[in-house]
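The complex appears here without one of its protein chains, the remainder shown in place.
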Amino acid sequence: MDTQRTADLGFAKLDLDRADRTGTPEVVYAAGKTPAQTVECLAALLEGGAAPAWATRVDDETAAAVLERWPDAVVDTGARCAFVGELPEPVGNVVVLTAGTSDGAVAAEVVATLRASGVGCTRVDDVGVAGVHRVLAVAPRIAAADAVVVVAGMDGALPSVVAGLTDRLVVAVPTSVGYGAAFEGLAALLTMLTACAPGVLVVNIDNGFGAGVAAARIVRSAQR
Amino acid sequence: MDTQRTADLGFAKLDLDRADRTGTPEVVYAAGKTPAQTVECLAALLEGGAAPAWATRVDDETAAAVLERWPDAVVDTGARCAFVGELPEPVGNVVVLTAGTSDGAVAAEVVATLRASGVGCTRVDDVGVAGVHRVLAVAPRIAAADAVVVVAGMDGALPSVVAGLTDRLVVAVPTSVGYGAAFEGLAALLTMLTACAPGVLVVNIDNGFGAGVAAARIVRSAQR
Amino acid sequence: MDTQRTADLGFAKLDLDRADRTGTPEVVYAAGKTPAQTVECLAALLEGGAAPAWATRVDDETAAAVLERWPDAVVDTGARCAFVGELPEPVGNVVVLTAGTSDGAVAAEVVATLRASGVGCTRVDDVGVAGVHRVLAVAPRIAAADAVVVVAGMDGALPSVVAGLTDRLVVAVPTSVGYGAAFEGLAALLTMLTACAPGVLVVNIDNGFGAGVAAARIVRSAQR
Amino acid sequence: MDTQRTADLGFAKLDLDRADRTGTPEVVYAAGKTPAQTVECLAALLEGGAAPAWATRVDDETAAAVLERWPDAVVDTGARCAFVGELPEPVGNVVVLTAGTSDGAVAAEVVATLRASGVGCTRVDDVGVAGVHRVLAVAPRIAAADAVVVVAGMDGALPSVVAGLTDRLVVAVPTSVGYGAAFEGLAALLTMLTACAPGVLVVNIDNGFGAGVAAARIVRSAQR
Amino acid sequence: MDTQRTADLGFAKLDLDRADRTGTPEVVYAAGKTPAQTVECLAALLEGGAAPAWATRVDDETAAAVLERWPDAVVDTGARCAFVGELPEPVGNVVVLTAGTSDGAVAAEVVATLRASGVGCTRVDDVGVAGVHRVLAVAPRIAAADAVVVVAGMDGALPSVVAGLTDRLVVAVPTSVGYGAAFEGLAALLTMLTACAPGVLVVNIDNGFGAGVAAARIVRSAQR
Amino acid sequence: MDTQRTADLGFAKLDLDRADRTGTPEVVYAAGKTPAQTVECLAALLEGGAAPAWATRVDDETAAAVLERWPDAVVDTGARCAFVGELPEPVGNVVVLTAGTSDGAVAAEVVATLRASGVGCTRVDDVGVAGVHRVLAVAPRIAAADAVVVVAGMDGALPSVVAGLTDRLVVAVPTSVGYGAAFEGLAALLTMLTACAPGVLVVNIDNGFGAGVAAARIVRSAQR
Amino acid sequence: MDTQRTADLGFAKLDLDRADRTGTPEVVYAAGKTPAQTVECLAALLEGGAAPAWATRVDDETAAAVLERWPDAVVDTGARCAFVGELPEPVGNVVVLTAGTSDGAVAAEVVATLRASGVGCTRVDDVGVAGVHRVLAVAPRIAAADAVVVVAGMDGALPSVVAGLTDRLVVAVPTSVGYGAAFEGLAALLTMLTACAPGVLVVNIDNGFGAGVAAARIVRSAQR
Partner (left out) sequence: MDTQRTADLGFAKLDLDRADRTGTPEVVYAAGKTPAQTVECLAALLEGGAAPAWATRVDDETAAAVLERWPDAVVDTGARCAFVGELPEPVGNVVVLTAGTSDGAVAAEVVATLRASGVGCTRVDDVGVAGVHRVLAVAPRIAAADAVVVVAGMDGALPSVVAGLTDRLVVAVPTSVGYGAAFEGLAALLTMLTACAPGVLVVNIDNGFGAGVAAARIVRSAQR
């Protein structure tokens, strides 16, 4: 462990060898940082070898600062992500499903994470269980995938149904969509943790980034 | 309100006109009573005109006491209910579904309640969403029903799927089946309250009696 | 299930046969959509046969966009709903009660839902249990109804009292009215789930739409 | 404060002047003590001047130990209390209501506490809001009381109704009666804290002792 | 109950005989109403005999509307209350304590409620248990009072200490003051409910109005 | 979906084609069943082609019933599982880590699930972060694995550390080990969901079965 | 880190150098182990140099097994601890306070931990804030201590008062003593975390061991 490289910016210690250790570089969480800090972090990661360097929870002001510094940066406004450096060629295929249209922002973060991780994906929106024929219609695409990511708020019931249809790993992302007893995503989280079908694995509420990293690991595992 | 009849047994005040007011007589909740108290309550309700007089959460000792006093009483051990007096002829039809076999005890209470209320029913067990074809196969029977009661623990996802298939009212009963993040039925309760399909109405965890009373009211409403 | 029609707008998959299956068309939840998206959804639903097409959680900007596209649309600002197409003639009668004046916005959504569903209703406001004579005075109107919807925040005690007075089904809607230990509607929700009178069925906090759909199903069930 | 007398038994420090300071002597909470420790505490309190000395949460074994030491002690098995020494003459009148028969054990503790505090009381059981005429019938007795204690589990709705009928202080005691979403008394507790009628004051779940002490203080306040 | 007078304003049903029944008139909760609605309610209550008519949670705009209609109205901005009509002469004495200066707004509501109820009071601020000598210094004033109201956020420990010093009833008001594990007043609420000294009665978080009404009832009880 | 085979035993509907659809056969959850019911289910699954047929949460009585019927069944008492039929040859390698010795029962269920699924595994116990050198020492074995399952109670911190060391997918199983603020596994569950290292996927508390199924899917995915 | 010694017993990996690293040896948590396993762990720790080797949560059967193996072992039944090997001479002084007699078992674990850690202590029981003069009387002993440990259940208010009286560090231990809204120690935990006096540090509910270890570290820090 002693040889790990670190870039010490004072306000942050960047873990430059994280991609070597874990397959995913340290990614800048822009939410608690000034635009200048995010830019400084991205620059240090680029210099440390990240390809691409990458930030999540990027607001408009930060996006502008990134583009000013690197005019060819890619900013994905739906996913609130920014990428500096060339994006890898995608391999494999992850199916990303949403239960409703309001789950789209989280799904966008999943897709952006897969893209920056060099993994291909197919996104299908609005296939919630209130019209269960919609998810049944997607079954062939699921059967051809390396893994499935299911994004759902409110009752969070979609992963249970999907996991009963496939032998692929199901990564479930509860979202904070809903009101009242949805309790900011708690209802969907509990539903997914107690899914009556095994093979469902759960990440934090609204954590599209974590789901994308996990799905990318599954694809890479299949590539080894 | 002044003319309501009450049987005052000291430890309990029995509301003899409740069936007239609400369609369901006061029912003895045996859990917190001695066998002798339950028998005394049933006797007073019988005398007050209940047909049948009826107790829930009846344990073996209480069941024995009831049968000793009224040898022709009906004791439903699965539902932990006892009935004294003739059971009415059933009218109408309520479909009662369970997600898993462990939900059976609660479903039994639903069925017993319907029976004592003079409502017919069809029970179909173990049609949880992990094998969604099972519930799709039940669709024709649901279409022919007056109402549907769905009993489910763990992820509680079944009512969402059912309500998307039918125009019948869906009464959802969360059960305390499950462990860990099921939190004694809380997960299923929240799932049902946030069901993405409208037309789902929810009762308390494990409350088969309440679901049965409600379903009976729907059937009677259709009979008027 | 294979013949279900779907309108795929990219950002949304509209379930055009939902009214045939469930009695209620897919309704546009405008909260997470742009005004243009809501309009696009309404147009697709209209073309798919919805009568009326309908959106909930409509803000002022969306209402304006709807009215610009369909000048004869009906916008119910109290209920935050918009309807495009002719509203059906009402049949039946549902009594809608509120415990306090602050529960009015949720009750308005119940009433709008009933209206779009072709069900008549009688609304009586501010009959909370702190002056129990007020609800007793409404008893005759409840006795003449097909079903009762009770909307209450704070202690949520009104459905227990109402259910003890009537043999009609009581649909209880907890609201987020209150502060402190009301916990955004949680107190009222728990009260209603544990109501000491059977025959109370509960929907999500502030879910006037769900309560209206359920009450309409009861009325239709009685019409069959 | 320096002159407060204390009896130091090693395992307990008894506050002998508490009755002088607060109107209620230190009362032995027997639940966490051996029968011998409870007896030792009672003896020290008697010697310190308590009249009577008094223990709550007394099980059968402890009751026997008390009676062996003081054959004329009064043991109230319903309330699980034991009193040594002469009980005072009652003054005043507190009405104690229960919503259901299962709330009786807690009500018994209220009554025993009033008795040992020298306060008279009237207990009326089983007047829950599912038959609201029952509590209306009690209104005249409430109007003649110094204060009202309302004991209720499940939905805990009774105090709201009572407080709307009277100008007497209402002390509300939630009980752990109920199942599922009653959450061991939490539902009733929240209901009472958010009662829509002012004038309701709440104690801990199942805390009949605390409610009795508070009601006694009200009566004494009226006697001053 | 049949003779209770009600003023039906459409959006509200005012309970004109509540003061006769409960000692406190219906009070307008202005938070969910327009200024015009609050004024209309106050006018109806005045006409119905309230003396004074009274509103809580009054913001600046509503206060201005009240003063425009009744230039001699009394607006207590600290307590966010408005009174129309003559305030009664105070009798009795309630001591109102706060643990910290941030609890002042809630204490102001207690004081205003007592004032409108015709009860005198003594307010002592900032006597929290971190400097326990401060509350000990107040003991003589507590001993001379009819009742004590204790307002505290954060750890909510003050009522336990006060109740151990006095034989007066202690009305405890948890406030939402604090951060983190204070959970918007939940910590203080639980502390007060589990106070190790009996004689503590609790109201909802930040409910200065309820505490004031209760304390007024105690004083009136002593006056009878 | 119409061709799915089902074995209808009355009390249970066994989903005979689940292995074909999902890679894992329906597994008998013995906790809510009589020994005879579990045996009957296993027999039906065997007849339906399961290899092996398999039950979890098997108590001593059920284990005996299984062994009586199939003397060559394999009962894993540590994991509380029973297998009837030949176990498949293991392929691949999953590393299973526990934080403490008390997490062993859950880890045993993971191992048994992998075994019945035909997946090889390496179990390393008691490498919690209080002695972080222990987990560092395991890094080489993790680097050679197809996936990692981490079982931890109390603070649940181990998955965060492991996920920072490896590019393998980390399946985290919170356990109910611990007391007080561990809240029956809730603390560990929340820790794992909010792990600061991405690549952690979470199952329900104590759900060794679900973690094993998921890990087996990863291995199979790598084998395709 | 590479040179850390470990005793690998198969079911447990004992961290033999923990005392060198952290000042406290690995201590055997006997609750989840067989008596034989606890004995085996103690033996390995002894051999690894622990002085004394030490187990917590020891039941009667385990205590007997320890005494059979090491007849001169010290078993502290109040604290449920066992020590093998010579106990060190105590240095320094920690004052251990309890709020009530029921908190004694947890305080015993604090005292045993200090004893095995070679730290002196003074225990004072039953000084809860309901009689605040009791804790004021202890102030001189607190002033002479190196640190204070305060053990309290129910309202958990004692640490706030103590921390306002002293400049010593206050280690607060919430206990699960209490019922209802005490929620198994949650109320006391929240009270202590939000203590209005700074200088209060909190451990897990009932965690006498952790409090003792922390207090010992403070004393040792003062000895350096």
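The chains carry the letters A, B, C, D, E, F and G, assigned in the order they are written, with residues numbered from 1 in each.
Here is the rule we use: contacts are C-beta pairs under 8 Å (C-beta built on N, C-alpha and C of every residue); 3 or more make two chains touch, one makes a residue touch a chain.
Given the structure is predicted, the values throughout are model-derived calculations rather than measurements.
> Among G:V28, G:L136, G:L158 or G:A187, which one is in touch with the chain left out?
In the full complex, the listed residue that touches the missing chain is G:L136.
> For the full complex, which residue in G:A12, G:C41, G:L114 or G:A163 touches the chain that was left out?
In the complete complex, the chain left out is touched by residue G:A163.
> Which of F:A73, F:V171 or F:A197 touches the chain that is not shown?
F:A197
> Check each of F:T6, F:T22, F:S160 or F:S221 against the chain that is not shown and name the one that touches it.
Only one of F:T6, F:T22, F:S160 or F:S221 touches the chain omitted from view, namely F:S160.
> Touching the absent chain: which residues on subunit E qualify?
100-102, 104, 125-127, 130-134, 136, 177, 179-182
> With the missing chain put back, which residues of subunit G would touch it? List them for me.
So the residues of subunit G touching the unseen chain are 1, 18, 21-24, 27, 136, 146-147, 163-169, 171, 189, 193-194, 197-205, 209-210, 213-214, 217-218, 220-222, 224.
> Residue by residue, what part of subunit F touches the chain that was omitted?
99-100, 128-132, 136, 154-157, 160-161, 163-165, 178, 180-183, 186-197
In this section, only the chains that are shown with their structure count from here on.
> Quick one: which residues in subunit G touch 2 or more of the other chains?
100, 130-132, 136, 180-182, 189
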